[in-house]
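Take a look at this one; I'll ask things after.
Every protein chain except one is present and positioned as in the full complex.
Entry: chain A
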Amino acid sequence: MRRFAQLYAALDDTRATLVKLAAMHRYFATTPPEDAAWGLFFLLGNRLKRVIPSSRLRTWLGEATALPDRVIEESYAHVGDLGETIALLFDRDDRHEPAEDLPLHVCVERLQALQNSDETAQREFVTQQWRELPFLECLLFNKLLTGSLRVGVSAGLAARALAEHAGIDTPLMQARLMGDWKPGVENFATLLARDASSRPVSQPYPFCLASPLEDAPASLGDPADFLVEWKWDGIRGQLIRREGQTFLWSRGEELLDGRFPEIEAAAASLPDGTVLDGEVLAWNAQGVMPFAVLQKRIGRKTLGKKVLADAPVVFRAYDLIEWQGEDWRTRPLSERRDQLERLLAGADPAAALQLSDVVRAADWSDLALLRETARERGVEGLMLKRLDTAYLAGRKRGSWWKWKVGALTVDTVLLYAQSGHGRRSNLYTDYTLAVRDGEALVPVAKAYSGLTDEELNQMDRWIRAHTLEKFGPVRSVEALQVFEIAFEGIQASSRHKAGVALRFPRIARWRRDKAVADIDTLDDLKKLLPSP
């Protein structure tokens, strides 16, 4: 645990990317694989389930330190973090440090076993660790215990560090890490392998992402160089058919198995070794249905007849990234699209697996007119994809563009929550939302509308359970919840840390399908600034 605790502290102490990378290199180079696998698991932003509620920890803390409750409460309020408060209270010279370091994987196993123990055994184990562990390890232990560990790197940077450690390309490492990577010696060795053959059957590819188009489309050149499609307002997905099995992944790297049985059934007809990129949409005989309808299906694993009938779904495919077991990402889009059309041509238009149609127009001004019809068609605008480009991992400017209509939108992550006013004064309803800037998260907007009462209640519970620090009425929370915010305009502003100010920001929707890695960057936002 010592090495990981030191890594945790080093990552927490610096904002410099190179220093973070160096700390991770040192960690991977000096840590045995059974521990490094768990270290990686946490670096990727995963966490353990909360083993013990913090109220119980506070009770034990009072008993173990023999301090009056009020003194403990004052200390906690001052430090703002329960894990650190505990570690500080036990950081005494007279502590009996154990001779040997508790390996990280052993610590994790014990914590997991603790879930099934009775309270006395739990208490004995936990308070013993408090008394024995040196400060940093104790802090880490508490964060694992409460399921609140947050390391100071993005999953992308962790992947880069591991790729450099293994001596392979970062995109390959990212591909290997896609999906629900499980920590273990063998899986860890597979990640580090120099040959690319050892890939789990369910593994998706990193998604290719589009950049917002801020200039006039004519700046892109000849429209004939582009494949133009509608920009669907659903859940981006990757549909995998390999070895007789089907896997559907969301862009948030979540396996959606069992949620959309219609799509899985339709995918059974695909040949093995096929991977499609496309959109999950609620769709009936009249065509696409609003996102709110699709939302009824999200997060639901048991599906009644009524939900299936009210919110039927389809997968509209727009790209083919693996064909006959071969990675097709380096082939140009024109070739991928041709093969995709041959594959899905003649499919039943009522089936749950469909080909996303191409939008054809003579020139940019015709396309601009078509784009104006986006709202009535239930789409967000147009997608412009260069026909001669490969399928790139992440958001590489130049190949895919999104040309949206109406209010501008941006995906953000919740950083701070504040309690509301009036009828909602007991709920955390005012959100401060951030975009990514390098490794940092920069607040760009404060918004307090757009969620339903039920969603607000859910979020309120979540906020209370995931608070990092409290400052009066404000709580900082773990950066995990993604919200799409809409706004009317954007201006440069020296008064804001981000350097930009949004006009009338509001929450457009709670993006439970997205992970914090998917949020927009400050650069994306700045590109929306009107040119001077």
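The working rule: a contact is a pair of C-beta atoms (placed from the backbone, for glycine too) under 8 Å apart; a residue touches a chain by one contact, two chains touch by 3 or more; residues count from 1.
Basically, contacts and distances are computed from a predicted model.
> Tell me the UniProt protein name of the chain this structure doesn't show, selecting from "Pyruvate/ketoisovalerate oxidoreductase, catalytic domain protein", "ABC-type quaternary amine transporter", "Urease accessory protein UreE" or "Putative mRNA 3-end processing factor".
Checked against "Pyruvate/ketoisovalerate oxidoreductase, catalytic domain protein", "ABC-type quaternary amine transporter", "Urease accessory protein UreE" or "Putative mRNA 3-end processing factor": the hidden chain maps to "Putative mRNA 3-end processing factor".
> Out of A:7, A:191 or A:444, which residue would touch the omitted chain in the full complex?
In the full complex, the listed residue that touches the missing chain is A:444.
> For the chain left off this view, which of A:52, A:89 or A:289 is in contact with it?
For the chain that is not drawn, the touching residue is A:89.
> Which one touches the absent chain: A:110, A:296 or A:496?
Missing-chain contact among the listed residues: A:496.
> In the complete complex, which positions of chain A touch the hidden chain?
Per the touch rule, chain A residues meeting the hidden chain are 12-15, 65, 67-68, 70-71, 74-75, 78-81, 84-85, 88-89, 91-92, 415-416, 418, 432-433, 443-446, 469, 471-472, 474, 476, 495-498, 501.
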